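One protein chain omitted, others in place.
A and B label the chains in the order they appear, each numbered from 1.
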Amino acid sequence: MFYREAGQFKSTYAKDQAIFPIKQDKLGVLAIFLFALLVVPFFASTYWLNSILVPFLVFAMAAIGLNILTGYCGQVSLGTGGFMACGAFFTFKLTTAFPEINIVLIILMAGFGTALVGIAFGLPSLRIKGFYLAIATLAAQFFLIWMFTQNPWWTNYNPAGVITAPPRALFGDFYITGALATPLNKYLFLLCFVAVMALVAKNLVRSAVGRAWMAVRDMDIAAEIIGIRPMFAKLSAFAISSFYIGIAGALWAFMYTASVEALAFEVTRSFQVLFMIIIGGLGSILGSFLGAAFIVLLPILLSNAPALLGIRMSTDMIAHLEFMIFGALIILFLILEPHGLARLWQLAKEKLRRWPFPY
Amino acid sequence: MNTRMLTGWGFGVPGTIILIGLIFQLVTQVDSTFYFAWGYYFEILIAGLLQGVMYSLVALGFVLIFKASGVFNFAQGSMVLFAALTMVGLMEWGLHWALAFAATGAVMVLLAISIERVVLRPLVNQPHIILFMATIGIFYLLDGIGQTMWGSELKSLDIGIPRNSVEILENVFEGGILINRYDLVVAAIGAVMVAVLAVFFHKTRIGRALRAVADDHQAALSVGIPLKSIWVVVWTVAGLVALVAGIAWGGKLGVQFTLALIALKALPVLILGGLTSIPGAIVGGLIIGAGEQVSEIFLGHFIGSAIQSWFAYVLAMVFLLIRPEGLFGEKIIERV
Partner (left out) sequence: MTNAPRLFNEVLLEAKNISLFFGGVKALSGVTFDIRKGEIRAIIGPNGAGKTSMLNVINGFYHPQEGTIRYKGEMRRAMRPHRAARQGIARTFQNVALFKGMSTLDNIMTGRLIRMRSNLLFQALYWGPNQREEIKHREFCEQIIDFLEIQAIRKTPVGRLPYGLQKRVELARALAMEPDLLLLDEPMAGMNVEEKEDMCRFVLDVNEQLGTTIALIEHDMGVVMDISDRVVVLDYGRKLADGTPDEVRSDQRVIDAYLGVSH
């Protein structure tokens, strides 16, 4: 009843090509953003900020990155953890070497560095496809983690092999990393940063380069025959995807955990992000957010639900249950809805558009 | 395999081994901290080859399933873990190992049936990459179930294979070459299993049907081969292979979660050997096992230790760039 597009006529192509061609969508997204920006800070507890909202935003960033590569360009990657580690360690080295440069710039530079690494490990994609490529990306995963654990230079010779976020301010004394940063500061910064990056990602996938990615994903031979350079399409996907993932790794290390070792980015991290995009929706920016929310919330729900029901469970048991439920959900989603939560949301909207008179 | 290939391999393999040894020998002239002796080199090489057989055991399961259903079964590693966990669990109940083996075999059959029912059947005709991701789901599901049922602490699995080392060729090399008896026995078991599989594939009716299915699903269906039961058979065979691999690995390292991750090492083996070739899985395993051990000991001297964690993958990646279809894989002709 309230969600109708009737009466909204588009008279220019520009309007028809907008991200949210329907007015209610546009207002809805804006409202959610403003709510998160202006209202949430007054209600959210430190626990909520630190353990739910911050990791959610960081993971959403990583999921957008992987979704560009896997969901849009069709190149399955199991190297996400390795690229996240790149972002984290590059940021650490850069910001300890140049403490005067603004941390946001440093993070972006680390992102560019990771993009270069991504291109290097993306080169095999020019010759190999599918599972072969997935295995080749495992090489990136294991090699990069090895490099960061093996070489004490990366941690500035920390005896425990750990990097710890130094205090850095966005401006003035608005600290976003280190001991002086409040959870609220981190949250507000992440919210704005991730929103901008998501907008950029959305713009890319609806532009020429995005269409080139999707063409390669859907049928690479036909894509080449209509003039798409496969090298450019695949390597740009690897570069931009790694850029996002690297930044996500930096945010993870500096804002979520504050101190981290290379093993935090093991291969299980890669699977975790892959699950986010499968559950959230392959080839959907919105899906990246939904999938990240799902994966962040499920373990919290699992560890709290038994207590609420009065059942006592060991943490081990919860970890195993988590494994089982993730596995089962992946299979379920692939069988029932390969396009994930994002597609379910879209179907719901289509229903809503006609509600309450479906005919 | 024609004679040209045989002579190629016959000279190429020993040639490469000796060449690499000679290079190391040369290095000792330049760098005095670098230790090299032929006896030591061969000892590591043999240990690596035996380790490689164990990779092959896991890789074999992948190949079987990929050949018959085109599914890249990422969960093979967790099937190994699951089988080993079940076997240990049953033995802890006091079952004799032979009984536990039989019971675990039965469990693997049930597992194959349920995977076919619950996962494969609804996903028939989906793109390969979707099926691949579904097997990642199975990977997690199986790990979760296995550990929930049998616990996640390290367990030892002992079915009475001797573990001491024997010394051979004392009079050729100084100090002789030490070989672990356990690894030898496992290699022998592996060889027997490959022989049995070869007979199964080439001499039995069901084997012929399997090969037909591997060639073309539609065509196989149209001549009346029941696709679904074939898949159950393949997954069962792969499950049994996983059981053997699980006993071998579990006996060596103990049974716990890391087994499932060690099985990831079988992936570069597959790439090297080609996804559809059983001999490829064996040769690939040997190359990866030997290459990994030798490079860990000798190259590790220069670039740092623990390169085992990535060496196999990087080797496979470089190899893919040169020959995307693997050593024994079929050449891919693209059509439009």
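Basically, contacts are C-beta pairs under 8 Å (C-beta built on N, C-alpha and C of every residue); 3 or more make two chains touch, one makes a residue touch a chain.
Values in this document were obtained by computation on a predicted structure and should not be read as measured data.
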> Which is it among A:L49, A:A63, A:I228 or A:I245 that touches the chain not included here?
Replying inline: A:I228
> Hey, which of A:G79, A:G122, A:G246 or A:G283 is the one touching the hidden chain?
Replying inline: A:G283
> Which listed residue, A:T114, A:T137 or A:S236, touches the chain dropped from view?
Replying inline: A:S236
>> In the whole complex, not just what's shown, which of A:S45, A:T96, A:S207 or A:N304 touches the removed chain?
In response: A:S207
>> Applying the definition given at the start, please give the residues of chain A touching the unseen chain.
In response: 12-14, 17, 200, 203-204, 206-212, 214-215, 217-219, 221-230, 236, 283
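The rule we apply is simple: only the chains that are shown with their structure count from here on.
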> So what's the Cα centroid distance for chain A and chain B, whole Å?
Replying inline: 34
> Touching chain A in the complex: which residues of chain B?
Replying inline: 72, 118-119, 122-123, 126, 128-130, 132-134, 136-145, 147-148, 152, 261, 264, 267-268, 270-271, 275, 304-307, 309-310, 313-314, 316-317, 320-321, 324, 334, 336
>> Considering only the defined contacts, which chain A positions touch chain B in the complex?
In response: 74, 76, 123-124, 127-128, 130-132, 134-136, 138-139, 141-143, 145-146, 149-151, 221-222, 225, 267, 271, 274, 278, 316-317, 320-331, 334-335, 338
